[in-house]
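The complex appears here minus one protein chain, its other protein chains still in place.
On to chain A.
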Amino acid sequence: MNIIVVGLSHRTATVEIREKVAFSPNLIEKPLRTLVSLEGIVEGVIVSTCNRVEIYATTRDIAGGIARIKRFMADHHRIPLESLEPHLYSYHSEAAIRHVFRVASSLDSMVIGEPQILGQIKTSYGYAAEYKSSGIILNRFLHKAFSVAKRVRTETKIASSAVSVAFAAVELAKKVLGDLSDKTVMLVGAGEMCELAAKHFINSGAKGVMVTNRTFERAERLADEFKGEAVPFEELFQHLHRADIVLSSTGAPHVIITPKDVTDVVKRRKFRPMFFIDIAVPRDIDPKVDDVDGAFLFTVDDLQEIVQANLAQRNREAEKAEEIIDQEIGQFYKWLSSLGVTPTIVALRSRFDEIRRTELEKTISGWKELPPDSEKRLEALTMAIMNKLLHAPTTALKQAGQGGRVDLYVDALRQLFDLQTGLQDDDELELEE
């Protein structure tokens, strides 16, 4: 049995194409049923996010399976296959396993290490499990993918640092102010970036928000949104000392906050430190403010630098992650190839033979006087019993032939007679996690 992957992602298709082939989670049952009813396709899972649409399936006929899934994707979305085909990639066997492990571990994401993708795959798998389109192999496969992703997350620092400017601002503020839970944020001007940063600050526990803007109505509107307080622009310096974090992004052509202003404000705060971020171009805050004792000023460029450094770190960590994936592929592939009919029969026979021989030796060594030939006879007897016992299951296994049944038999035999290779049960990961 082979695992195949067919799909497209942000690497191969624009958003216009991606949204055309997206599967809606509410209507996923029908395509899942169609998928596994395709000729040669045994199990199937459909993963559909805004950055990728992928189908994971098992088949005996790799080329035919891939072709039929491509056709299915085109037909289902009523797109001519010719226009879809250039954006599609497909993998099989080891490459398919690697691909899915990488996707689940967020190595193939637009922003490497972003955490959503794992949850999205888990949800997609949940649908497949619910509508029974996934079976023994894909169940094992995806559980394995989840545990690999978890390993990558805990053993590398792939997702440990901020990779957006707004979030970098929060991290930087924490480096100065420590705990943000009793801190107040002040927005000077109402730019989009400031708004986003303010949201991050509130999510990180900041206590209060003040908003000021040249048009007071706008300040009021934004303050409402954050359940904060609007401050008239003229009264900025009457209120500035209450702010621990100042985010400035006005469209003013000149500097609004000078070192002298900040010196006064900091004195009023008894030198409790203030954290400034100037997002405006041209600048709102005089760069010399950074020289004021107790004031820390950063610009978008500084934040950008942090983001770049963090991205570089993620890429370094991604290399470690690839190594982890390499190890895990070997293990899983071993299990997968052991699932074939022949390896199972061989394993089953050798397990029986092993038992037969140990028991035979025990019996013979316990006998003091043996009639001539008895050893040979016992050997023949036990062999005959073993062969008779194995005949029926072996034939059944061989005759199960193509189709999903054979996997069921193989899996049952492996579990009942303890023929497991490669995968341990602790690799199984609970979906709820």
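One rule holds in what follows: a contact is a pair of C-beta atoms (placed from the backbone, for glycine too) under 8 Å apart; a residue touches a chain by one contact, two chains touch by 3 or more; residues count from 1.
We take it that contacts and distances are computed from a predicted model.
Here one chain is missing from view; checked against "Hydrogenase maturation factor HypC", "C-type cytochrome biogenesis protein CcsB", "ABC transporter permease" or "Metal-sulfur cluster biosynthetic enzyme", UniProt names that protein "C-type cytochrome biogenesis protein CcsB". When the missing chain is restored to the complex, the residue among A:305, A:319, A:359 or A:375 that touches it is A:305. The omitted chain makes contact with just one of the residues A:33, A:207, A:272 or A:334: A:272.
Contact with the chain that does not appear here is found for just one residue of A:294, A:340 or A:393, A:294.
Considering A:174, A:199 or A:351, the position touching the chain not shown turns out to be A:174 (whole complex). Panel shows chain A; residues 157, 172, 174-179, 269-273, 290, 293-294, 296, 298, 302, 305-306, 309 of it touch the chain omitted from the view.
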